[in-house]
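Excluded from the complex is one protein chain; the other protein chains are retained at their positions.
Naming follows writing order (A, B and C), and every chain is counted from residue 1.
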Amino acid sequence: MTLLDKLQIELPSWAFGNSGTRFKVFGTPGTPRTIEEKIADAATVHRFTGLAPVVALHIPWDRVDDYRALRRHAADHGVRLGTINSNTFQDDDYKFGSLTHTDKAVRQKAIDHHLECIDIMAATGSRDLKIWLADGTNYPGQGDIRGRQDRLAESLAAIYQHIGEGQRLVLEYKFFEPAMYMTDVPDWGTAYAQVTALGERAVVCLDTGHHAPGTNIEFIVAQLLRLGKLGSFDFNSRFYADDDLIVGAADPFQLFRIMFEVIRGGGLDESSPVALMLDQCHNVEAKIPGQIRSVLNVQEMTARAHAVDTDALAVAQETGDVLGANAIFMDAFYTDIRPALAQWRTERGLPADPMAAFAESGYQDTINAERVGGTQSSWGA
Amino acid sequence: MTLLDKLQIELPSWAFGNSGTRFKVFGTPGTPRTIEEKIADAATVHRFTGLAPVVALHIPWDRVDDYRALRRHAADHGVRLGTINSNTFQDDDYKFGSLTHTDKAVRQKAIDHHLECIDIMAATGSRDLKIWLADGTNYPGQGDIRGRQDRLAESLAAIYQHIGEGQRLVLEYKFFEPAMYMTDVPDWGTAYAQVTALGERAVVCLDTGHHAPGTNIEFIVAQLLRLGKLGSFDFNSRFYADDDLIVGAADPFQLFRIMFEVIRGGGLDESSPVALMLDQCHNVEAKIPGQIRSVLNVQEMTARAHAVDTDALAVAQETGDVLGANAIFMDAFYTDIRPALAQWRTERGLPADPMAAFAESGYQDTINAERVGGTQSSWGA
Amino acid sequence: MTLLDKLQIELPSWAFGNSGTRFKVFGTPGTPRTIEEKIADAATVHRFTGLAPVVALHIPWDRVDDYRALRRHAADHGVRLGTINSNTFQDDDYKFGSLTHTDKAVRQKAIDHHLECIDIMAATGSRDLKIWLADGTNYPGQGDIRGRQDRLAESLAAIYQHIGEGQRLVLEYKFFEPAMYMTDVPDWGTAYAQVTALGERAVVCLDTGHHAPGTNIEFIVAQLLRLGKLGSFDFNSRFYADDDLIVGAADPFQLFRIMFEVIRGGGLDESSPVALMLDQCHNVEAKIPGQIRSVLNVQEMTARAHAVDTDALAVAQETGDVLGANAIFMDAFYTDIRPALAQWRTERGLPADPMAAFAESGYQDTINAERVGGTQSSWGA
Partner (left out) sequence: MTLLDKLQIELPSWAFGNSGTRFKVFGTPGTPRTIEEKIADAATVHRFTGLAPVVALHIPWDRVDDYRALRRHAADHGVRLGTINSNTFQDDDYKFGSLTHTDKAVRQKAIDHHLECIDIMAATGSRDLKIWLADGTNYPGQGDIRGRQDRLAESLAAIYQHIGEGQRLVLEYKFFEPAMYMTDVPDWGTAYAQVTALGERAVVCLDTGHHAPGTNIEFIVAQLLRLGKLGSFDFNSRFYADDDLIVGAADPFQLFRIMFEVIRGGGLDESSPVALMLDQCHNVEAKIPGQIRSVLNVQEMTARAHAVDTDALAVAQETGDVLGANAIFMDAFYTDIRPALAQWRTERGLPADPMAAFAESGYQDTINAERVGGTQSSWGA
């Protein structure tokens, strides 16, 4: 299982804060008040799984005075800082757009925010600047689709020229929400066209919840890998919209198919730059075990996908043996890999059952008791 | 245009408060702080359009000490109080359900909330208690689908026995959100089965944004009218999910088809009990003119639908003249009815162009200046 | 595994004939020319799996002179005749509808066809008359939605009065296709309202491919079982529309959830009248092993669903343990039940691996050699 030893999953700091829907955000005891506490929680996920050594930051939610100190704090907890995620959707100035805004001053403000993020990357040692834009419009006629796209290209170019050697600009696309008629980067095609225009260090982020109903996501994975433009994943799962549920919870077979194409396309090769990140929104489930479950699901489906007998599959595919090929593929999905993974963990000094081990560890009780007072972190702060 | 004289649209009080998405709620100057100010704004919509003489309340958002005084306040502004909407989705107790909760105490709390609403109805003179439930689950296995449905039936029955003569329990269905795997009243079939089990005074509310992609909504309108169970509408429009946009903004032809079936099924007859209510969520557009636009759109599509030459249509339908029938139908949709509606307004002492008249009236400037301090109303308060 | 011993799946005769898409129907060697050959193939599926002792007929595709002889032919092959499926979509008279047609003569013709089917049921010993209607319209205005629904009710009532003791009228719904704007029985709510109006012997058929994108099918299963109106399934799977793929191929976890609700609602109880039928359309895969794969998938997901620790699940559900409940549910799905099923088969004298056993049996070669000349069966004949 050497491939599994390479599997590293990046956790989003905000997954440990409160989040929810427009109807209600439920707070829970023990929720972090600071980025330092979020990192402690993320490190706990890694300690129990061995899978999640990287924590992504969100600016300004995770803004601190001293990022180098934060970097040491992470190292002290056994993890490192990862992707820097920008935010241009929570300021009144951005009501009608950020990088696409008709007002040059607003665009410049949004560009400057990204330059701040790039500065932070230098301090945190982060490789990736991830840009998800809420830009878009709610009503036909509200904005000029073409003009917005042109301004987007211009703004991205202004940011891109500050992306250093060994760094990447990662552009995320999203089908809808919060914009309800048109988003400015709605699909992989748009993200691909934009990053291709920028240059080699610009790549695409695929969030598994950001597609139209019925979209074959593994096809996009295969295609972006083929084109050399798959930068990273935001893993989560959904039944309807951008539900941001636990990874693999809605359709484990889809996760299996996605990981199969990741492997097929070299996304887990030694030299692969593809970042596997989670992006969930814990609404009703416990946060830390919710993340543990997600990283275990990614690992499990990666292991099942890796178990496909690709030689036999290739023969069946080439001979038009539809049922045979499908059977080979499904056999790997249906085979219970969990005992092997428990052994993999035990061999590495990890708990065989991370969910149970966490529950028994008392960590949650400790933070419930300690984290009293202050303001719990959420999307708003 | 006698049919148009019957057209009355109910405005939701909360449309005048701030609302938005999980990402950001943008506040605007002049936003009401109290239900009295919301009523004043709603009455303004009516004053400029002659279409919206009723204001729906949401409890607890619009809770006051003296509902009879509120009723007089409304009357003083030329409108009356309408549907009472309950709320069982913003209390921590309801995290795992309200009327469907496994805990009998929580169910009773939710039932009691509805009994409070019924008490309010007596004071406000309201006919309808509308129940939209956020109940549902996010993960397979999280809840017992069947048990939840049984408990829902039991809870609704407990509420229904307090619904008086001349009152109605109106049950709304919703495809998803905030629940992401299963909602307890996901479709019209479930709402219909539940209200049929209750009795004659229980009916269904159809929110035009609460369906699966591609659903033929006018069919459901026709079917519920046929079954005598269409209680009310929550009008809005959507491109993707429950976008809560201005009515008719996303697909005016769909609104036309819906209003055609409303008329066809007797929903605008003198004796019809069908309530036409709006339910929007103003995220980026101005609130009062947003409501004016919506009621005008309903009126306009009603007028166009009413203009269909139904005699000629019937002949074409019966003779299998596909293109002829469609042409008769489309001709009414394509004919510009706006001049006739301007005249209808002028004849009744209303401004020919309500949008322009409101803009020129100075009302917005006045409330912007007056409504300073306090807490702007929103979904949270 | 007593529950598994009760599992009986009904095979559609037409699955053994040629079928495909509007673009192309690919013929294959060995395809049956007659209903007798179809029954022989269906019996072969049963011989290798022990799961499929019933064959559904489609009239007029399977029309014969002597149905009692056909019944004996089936018995000789170790299977029995099941559901009679009517067909009102391949005659020019039905271009604009059958049971809903504006022309009384066409409606009567369609009613008479169903009476013929009921006569056949007497001869074949079938319990169920299944009605799937292609009725609907392609363009807004083309038909009168309400009038069509009223005529449907009247026509169904005319048929229902001939449904004898111990027989059932089973009404199937479908979201779209071949009608592209509106189908007359588009959803479970409509089917439920129509069969409820008929009486106790009228029930609903749920085809797993006949829903809007994102529809929670297991909810409908639970609801129809609760209402006592789930008559039968048409199992298949789909990624997009009514793709009619191998059961469980697109989303095995969904099949698991559906079977869990079937069991939960008593659909596999000794006394349950629910019929489990397949309805696939083999386009590119081999037909007989395609059916074997489907019945095995149903069995496997039934076994996994049956393995859910429902006592532990109930506790987790009642205590709001979201992750715990989900974990119990998923554990059953993820556990490899196939060795146990192989043993179940061996104990009953069946091949441990039915797919391999069929491949080695030489049956396909035999029919390829024998079935030369004549006209291969298809949807058209």
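Assume a residue touches a chain if its C-beta (ideal position, glycine included) is under 8 Å from a C-beta of that chain, and two chains touch if they have at least 3 such contacts.
Note that this is a predicted model, so its numbers are computed, not measured.
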| item | value |
| --- | --- |
| From C:69, C:115, C:180 or C:197, residue that would touch the chain that is not displayed | C:180 |
| Among A:82, A:143, A:290 or A:351, the residue in touch with the chain that has been omitted | A:143 |
| Option touching the unshown chain, where C:125, C:213 or C:273 are the choices | C:213 |
| Listed residues B:239, B:344, B:363 or B:379, member touching the removed chain | B:239 |
| Residues of chain C (touch criterion as defined above) contacting the omitted chain | 19-24, 26, 89-90, 92, 95-96, 134, 138-140, 142, 175-178, 180-181, 213, 238-241, 243, 245-246, 249-250, 281, 283-285, 379 |
| Chain A, residues in touch with the chain not shown (by the definition above) | 95-96, 102-103, 138-147, 149-150, 175-176, 181-182, 186-190, 192-193, 211-216, 218-220, 222-223, 225-227, 253, 257, 261, 264-265, 308, 313-314, 317-318, 320, 322, 325-326, 328-330 |
| Footprint left on chain B by the chain that the document does not show | 213-214, 216, 239-240, 246, 249, 251-254, 284-286, 289-290, 293, 300, 322-323, 326-327, 330, 333-336, 338, 355 |
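Operating definition for what follows: only the chains that are shown with their structure count from here on.
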| item | value |
| --- | --- |
| Chain centre separation (chain A, chain C; CA means) in Å | 41 |
| Whole-Å gap separating chain A and chain B, where each centre is the average of the chain's CA atoms | 37 |
| Two or more partner chains touched - positions in chain C | 213-214, 216, 253, 322, 326, 330 |
